[in-house]
Structure formats: C-alpha cells, structure tokens
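Every protein chain except one is present and positioned as in the full complex.
Moving on, here comes chain A:
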C-alpha cells in the first residue's frame, strides 16, 4: 500500500541525511525512502530530476557520486550508477534520450549511457566547464542543450551534439561606477520557454536575462533584489515572472520584462534551497534549511497553503506537474468498494467452503485476493511519518 500510494505523492524532497521524502498533500502525509534502509549522510541528496517515462522515475544524485534510480510506482530504489570524475557534489542532473547528464562542482560535465547493468563505464562525452559550477540546467524544450554557471564561472550554453565549445558564452557586465570589475556568481539558471532566452540569479543579489539570439553577449536586463545571495529560482506559470529565494528565506516574484518586483511571499525562516512552480496551477513549492516544506499560492490570493515539517535539512525538491491534484482515482473508489465487498467476501467464503476440496490453486488465489482487500481496508492513517 505504501508502494501504490507513492505515485500519488505531490512533492519529492531530497535531504542532507540521504533520505528521499515523498509528501502527499491531500492526505497530509510524508514518507521516507532510503536506498540502504537507514539514513546515511554520505548519501546526501544534492540533485533530483525526473527520469524517463513521464513522472514514474526519479534520478537521485547523492554526495557519494552515485545516481540512484527511484521508481514512484513501486516506491523503491531500483538501480544505481556510479559517476566518477571530478570533485564535489552533483550540481546538475538531467536525462535525455536514454542518456544521463551529470555535472559536478569542479566543472566536469559528463554524458553517460543510461544502463543500470553497467556499474561504471566510460562516459559518452566529457566537457570541462570551468571550476566552481553552481548549477547545470537542461533546456526542457531541447534536451540536448544545457547551460552551466557558477562562482567566477560565467554562463555558458552547451550543445551536447555539437562541438566542444559552448554555443553561447556570456560576457560580464561593464565595470561599475568605481571602475571595478563586477564579480560573477551565477547560482541558478532557467531557460525561458518559447524563446532562446535564459535567466540567471546570482549570489550578488542580481537577476539577469540573457538572449543568445541577440548580438550582445551581455545581459539584456538586470535587476537586483534584497541584500543577500539569491540561491534558487523558478519560472511562474504565467510566463512573465520568476520567483527567487535568498539565504534569509525571503521569496520574491520579479517580472523580468519590466524588471520590477511584483510581490513577496512570507513564511520561510531559513535559506531557500529548492523552489519549483507547478506548470499550470499557481502553486509554489519551497524547501530550505529550516527543515520545512511550504506550498504557497502565488496569486488570488497570495499566501501559504501547506506547511509540512520534515525533520532533516532539505536540499532539493521535485514538484509533480500533474493536473489531477485533488483527484486520486484509486483512493475514493476503494472506500466505496468496501461495503459491497463485505457481501461479496461473504459469498466468496461461502463458495470457498463449498468448493474447498476440489480447486486448491483457485482457493489460494481467491484467498490472497480477499486478504489484500482486507489489508487495504485497515490502512493506517497517520499525519506524520
């Protein structure tokens, strides 16, 4: 029952203790999933992404340089892949056409063949992106295009099928009013759908828009928010704005067409580590170092919807993009089935007693069916793991 319920989880969160948590907001329940059965700090989750085949598989990038495959249908870890090379934790994980793309902190970007059987094989492609990478992001529209950026590592867009040189290499802005070089620290990158533009947020509290299609390599638009480094960013479903979070737990919605602040969201107390908006609903999931997952509603009215205390520091999250948030086809049907099932089971038992000696294998099957149905009736309902 835990296995079947896992696919209905709305948010998947990776923690610093190596636990993958699945949170179901309808039933207000959070479940822990670990590969080894025990939390281990060496397996701290640093990157999460959806695997192949819709939202049925999750790729979990851990601190010990192993990418684990988790199936939401079964609720278990199914395979793993060791991805050596370079130093530091995973900064980006992506999946494209049966290949796995990983990027680590020291700047080694590798494309692996997504084969669970082979424990470690040579990568299909290796790129050196430059040290100090903070984020690698894949373009959702064009899976072969990735962008990387980091501390003193300018934004670069790479085509994995093309040459070894980046397709677009951003240029730093002009020197400031004291004629000093402006430092670079790209913390998060997002691709804008429908065009080639990219948005980055920096550790020096700037939000910049780049357009590879335009002749200028400098940012097309730049705004600032707050005084603290911006750590996470996500696009809103409307398409005109982004929501950024900083190390003080302040969330802000910034319109990148005009470069102005649209509004803020309250509630977080710690540094924001993961942010994701739902593709169609006005919902935002945020997680951070204060160990709480929050779901905010972005508009009409702006406010907090759900708050779930998860006991470890949260590193990254994945929000399910499905539309049937409230409707979980299996769950409401089963309680309705239960009363008529009682009479059915009685009849079944009666028929079983009658045909006990004749059909042994059929008896086992029907018994098993009855037992599973009875087990489903006594489902424990708890609000916390």
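Definition applied: a residue touches a chain if its C-beta (ideal position, glycine included) is under 8 Å from a C-beta of that chain, and two chains touch if they have at least 3 such contacts; residues count from 1.
Definition applied: contacts and distances are computed from a predicted model.
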Which one, "Nucleoporin SEH1", "Ribosome production factor 1", "Achalasia, adrenocortical insufficiency, alacrimia" or "Myotubularin related protein 8", is the UniProt name for the chain you do not see? "Ribosome production factor 1"
For a quick check of understanding: of A:229, A:259, A:282 or A:321, which residue touches the chain that isn't displayed? A:229
Looking beyond the chains shown, say which of A:88, A:212 or A:267 touches the absent one. A:267
Touching the left-out chain: which of A:126, A:159, A:255 or A:290? A:290
Which candidate, A:41, A:82 or A:257, sits in contact with the chain we can't see? A:41
Could you please point out the chain A residues that touch the chain left off the display? 17, 19, 32, 38-39, 41, 203, 227-229, 231, 247-249, 266-267, 269-271, 289-291, 309, 311-313, 384
